[in-house]
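Below, a portion of the complex is reproduced, with chain positions unchanged.
In this document, chain identifiers A and B correspond to the written order of the chains, with residue numbering beginning at 1 in each.
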Amino acid sequence: MKDCKDQSFDATAFLPNFLGTFERVKGNANFYGMKQLPQMLEIGEIANEYIELMFPGRCGRDRVGLSLQEILQDQLNMVSTRLMNQVLIALKYSHPQEEEAVLKEKSEHKIKSLCAMLPEIRLKLKLDAKAGFEGDPAARNVREVILSYPFMKTLVIHRIAHELFKMQVPLIPRMFNEYAHKETGIDIHPGAVIGASFFIDHGTGVVIGETSIIGDNVKIYQGVTLGALSFPKDACGELIRGARRHPTIEDNVTIYSNATILGDITIGKNAVIGSNVWIKEDVPAHTMAIIQEPKLTFRDLHGRKN
Amino acid sequence: MKDCKDQSFDATAFLPNFLGTFERVKGNANFYGMKQLPQMLEIGEIANEYIELMFPGRCGRDRVGLSLQEILQDQLNMVSTRLMNQVLIALKYSHPQEEEAVLKEKSEHKIKSLCAMLPEIRLKLKLDAKAGFEGDPAARNVREVILSYPFMKTLVIHRIAHELFKMQVPLIPRMFNEYAHKETGIDIHPGAVIGASFFIDHGTGVVIGETSIIGDNVKIYQGVTLGALSFPKDACGELIRGARRHPTIEDNVTIYSNATILGDITIGKNAVIGSNVWIKEDVPAHTMAIIQEPKLTFRDLHGRKN
């Protein structure tokens, strides 16, 4: 008998039945016949390079002797090129009948539009970091927020992905969003519109749905859901995709941990939403909405074995 | 003084005391004396290769010129071999007194049983992806669901791990499950029985306990717990391991975000469980169970500094 390391399994006998499961489908779940798909690993690396573009030096990479301009030029060319190639793959996937030259032009055009947005995105991200510092007494300085707070990672990725979503790039915006979700536990759909100075503390379990609109200076905590209450269907009973179904959160709102806010409703400016609240209707501006003090039942456990 | 990169720390003086902590234990927390353990890194890679086996092409790997049959043959042989070697390591760990030849035969037999299940598993996974598309208006097509929805990753891994769990492979099923948990925030014990067309949206914080039973066409949202209410103990006060203690969820049930369902109870078919509900008793079929409208306290914040 061969050594364990060399032992290999011959699965030939099991192949026909398994192959059979590929013949009953109509293409929807198959990828093998396709030229190429955007790659999750590459999308994740591109996401990290955009973080490094926004805060050069953050990843600790050694670039002694280069000027800021040289660092940015290299980084911007590199990350734009890598993203453009993935966008092209995604466009070919969605428009297989279109000529390659046309799609190349389209992908280049989209990357140009994104490049033109980067200054505005960076200014917003600096405000987000500042909001994190000002909103959390455990933060020692702004750099600690940028270096180690997960919401910063999510927001760099979201603010890039949101631009791609608006340009109707297929697949990639959602892949960016799922990469951020995997890394941070914060799940923001790339369609969500998010204002300046946004701070998510801790963040695990946060869900922000596709048609949510969030104003400036909003602060939310872990486990908050901005979700849909029901899904409109068309006359054939099919889900209407992309319809407005998520909340609007106005400026200066704070939402505490595990609050659930559902449907196309409005939380008015300066409102405060308490922990574990479950809201399906508008909340007026300048209002605090908290659950009635939960009536707790206290039972004496004296004498139980511990 | 040497350069920072070359500076090294000599910990010799601290070794005896640290070594001393190894002598007070009775083997339970030590691994060093053991031949080999299943490796988490390898288990994670194997999990990803099963995902690629189920949806070849998904990872974007380039395989131009190969037929589907060739791709599947290679992939199935490779992933089966790698898993077989890990299973053998796990069996040696649990049965150190057993002869290697016997364990090799056992591990090969288990991989064969798994291979025989793969067609059924793949058919279920295609239904899961379809359920995701039909259950989420933000999904643009089935392929987007397979490419980027975290529950798909978790379900490929769970459906494989569950077979290994049933065959009583030690350690590996839980390691698969923890790999999926780490990647997606969805924690499904490999013992849980899950029907066809299962959809978990978002998923962060979902916990599905060891003895849960879930029917067909069930849909659950982020933060849902199917947990145990109390743990039966034997006459010596020791926990009884593996006893039935989790819910049964019948066909067509929907459970909204952060609902907690505890104990060996039944949620009847077609039932709908609302957000943040906390349930410890049976819910009849065709029933909606929601928390009474939370009585919110509204306080006017006009004039507060912002």
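Rule of thumb we're sticking to: a residue touches a chain if its C-beta (ideal position, glycine included) is under 8 Å from a C-beta of that chain, and two chains touch if they have at least 3 such contacts.
Everything quoted here is computed from the prediction, not taken from an experiment.
A.B. asks: Taking the 2 visible copies as a start, how many copies are in the full assembly?
C.D. replies: 3
The rule is short, and it goes like this: only the chains that are shown with their structure count from here on.
A.B. asks: Approximately how many whole Å separate the CA-defined centres of chain A and chain B?
C.D. replies: So the centre of chain A lies 22 Å away from the centre of chain B.
A.B. asks: Which of the residues in chain B end up touching chain A in this complex?
C.D. replies: Counting only chain B, the residues touching chain A are 55-60, 62-63, 68-69, 71-73, 76-77, 80-81, 84-85, 88-89, 100-101, 104, 108, 111-112, 115-116, 118-119, 122-123, 125-126, 129-130, 134, 136-144, 146-150, 183-185, 202, 204-205, 221-223, 237, 257-258, 275-276, 291, 294-302, 304, 306.
A.B. asks: Going by the contact rule at the top, pick out the chain A residues touching chain B in the complex.
C.D. replies: Touching chain B from chain A are residues 1, 4-5, 7-12, 14-15, 17-22, 24-25, 28-34, 36-42, 170-171, 174-175, 177-178, 181-182, 185, 187, 189, 191, 204-205, 207, 209-210, 217, 223, 225, 227-228, 231-232, 239-243, 245, 252, 258, 260, 262, 270-272, 276-279, 283-284, 286-292, 305.
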